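The structure's right below; bear with me while I get my questions together.
Note that one protein chain is taken out, while the other chains of the complex remain in position.
Chains: A, B and C, in written order; residue numbering restarts at 1 for each.
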Amino acid sequence: MKDIVVKKLKERGASIEEMAELVFELQKDYLDITMDEAIQNVKGVLDKREVQNAILTGLELDRLAEEGLIEEPLLSIIQNDKSLYGIDEVLALSITNVYGSIGFTNFGYLDKIKIGIIGKVDKLGKTTDQVHTFLDDLISGIVAAACARIAHSHGDN
Amino acid sequence: MKDIVVKKLKERGASIEEMAELVFELQKDYLDITMDEAIQNVKGVLDKREVQNAILTGLELDRLAEEGLIEEPLLSIIQNDKSLYGIDEVLALSITNVYGSIGFTNFGYLDKIKIGIIGKVDKLGKTTDQVHTFLDDLISGIVAAACARIAHSHGDN
Amino acid sequence: MKDIVVKKLKERGASIEEMAELVFELQKDYLDITMDEAIQNVKGVLDKREVQNAILTGLELDRLAEEGLIEEPLLSIIQNDKSLYGIDEVLALSITNVYGSIGFTNFGYLDKIKIGIIGKVDKLGKTTDQVHTFLDDLISGIVAAACARIAHSHGDN
Partner (left out) sequence: MKDIVVKKLKERGASIEEMAELVFELQKDYLDITMDEAIQNVKGVLDKREVQNAILTGLELDRLAEEGLIEEPLLSIIQNDKSLYGIDEVLALSITNVYGSIGFTNFGYLDKIKIGIIGKVDKLGKTTDQVHTFLDDLISGIVAAACARIAHSHGDN
């Protein structure tokens, strides 16, 4: 199942490497980490069943909205990434949650400043027919979870 | 938007009255409430935007799974209501959350014992081609939220 | 740190064995499990840092309330386990959350029916000078998390 999740994320626009770059960026000032460690921790997050289910569900909602297969009024809400929708954040936080509450801060920060692949995907959602209402939050959730995973493994601070 | 939500819940199999019956059932031993108060509180829950978004999203995933429009492996996971899926609980708890953590207990209890309309819908999901993976959890979330709403309004105990 | 957590839970009234009995009770109809497997999974839950922090914080609030060291009005709220308090559920759910949303149902069920050690502790809180406002929810959270841990390890259903 993990291979399917990685493949679908890639198809929708997010590679493990691009997510690992954000992990590295967020952690490099606090910890002595390498890009390889960042990649391993993103992969570690994607091993979790709960995470896989949240990703598959969110990506599918984006795809179905893109193809117009969702009924109104939900279709317009997802296509236009309405700020009061909130279900994208709910799914993303169920990813971060798996490594405890310490990931919430990075999730919110990423979702606000939209750096790297998050910004790229968000912009595509706003300027093309692509729908990435869930994808950008899912990436923020995965990256924040990977940071929390690293913090736990580095232990006692 | 509330009217659409009530209509879709009804179409998928759950009326306000059937949900209010569960609210009444859960609260009658603790509080002096009427069926009318139970109904008003279910309606009050359905007024909230966050609640409406969770319901529309969950019901749409059930419908899309029923019509086979979701891609594998997610299609089979939702069609078979796999116990490790968890996204149905995630959406339902985002409903209960709106009235704080005091609703979690009733949510879990309802989702476990599946009384009334919850059991009816769950059974239809398991014995027919209907898919109610999200609906039964959404009902539990709505009923638990209505109970929490009543508890808050009855105040100081 | 895990040893301290186990010791404090014991001092406050809950042993690993008593919690494992509830895990066994909840799972025996669904899975072929042994008491030893139940015990190992409770221990596995108690290995997690997030879980340890929630337990230490909740037990300390119970102890401080018991000794009257908390200021009013919070002291009375915790001493009397007011139903609108909710922070006990919040801490307990942060335990269950670590194994994803599939544990929420068992948490709520346990917190409602209060079987075994949960009922024992709840009754002591209500009939003696002991304060167990957090302890009973923490136990429900630990047991529900252990059940979710087992479900994940038994995999694909």
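The working rule: contacts are C-beta pairs under 8 Å (C-beta built on N, C-alpha and C of every residue); 3 or more make two chains touch, one makes a residue touch a chain.
Since this is a predicted model, take the numbers as computed values, not measurements.
Q: Tell me which residue among C:Gly13, C:Gly86 or C:Gly125 touches the hidden chain in the full complex.
A: C:Gly86
Q: With respect to the chain omitted from the figure, which of A:Gln52, A:Asn106 or A:Thr133 is a touching residue?
A: Hidden-chain contact among the options goes to A:Asn106.
Q: Of the residues listed, A:Leu93, A:Ile117 or A:Leu135, which one is in contact with the missing chain?
A: A:Leu93
Q: By the contact criterion defined above, which parts of subunit B meet the unshown chain? Give residue numbers in ascending order.
A: 48-50, 94, 97-98, 100-102, 152
Q: State which residues belonging to subunit C touch the missing partner chain.
A: 1, 4, 49-50, 53-54, 56-57, 60-61, 63-64, 69-71, 73-74, 77, 84-87, 90-91, 94
Q: When the complex is taken as a whole, what residues of subunit A touch the one chain not shown?
A: 82-87, 89-90, 93, 100-102, 104-113, 144, 151-152, 155-157
Just so we're on the same page, only the chains that are shown with their structure count from here on.
Q: Counting only C-beta pairs in contact, which pair of chains has the most of them?
A: B-C
Q: Would you kindly tell me how far, in whole Å, the mean C-alpha position of subunit C lies from that of subunit A?
A: 31
Q: Rounded to the nearest whole Å, what is the centre-to-centre distance of subunit A and subunit B, using the mean of the C-alpha atoms as each centre?
A: 27
Q: Quick check: how many Å separate the C-alpha centres of subunit B and subunit C?
A: 26
Q: Indicate the residues of subunit C shared as contacts by at least two other chains.
A: Expected reply: 100-102, 152.
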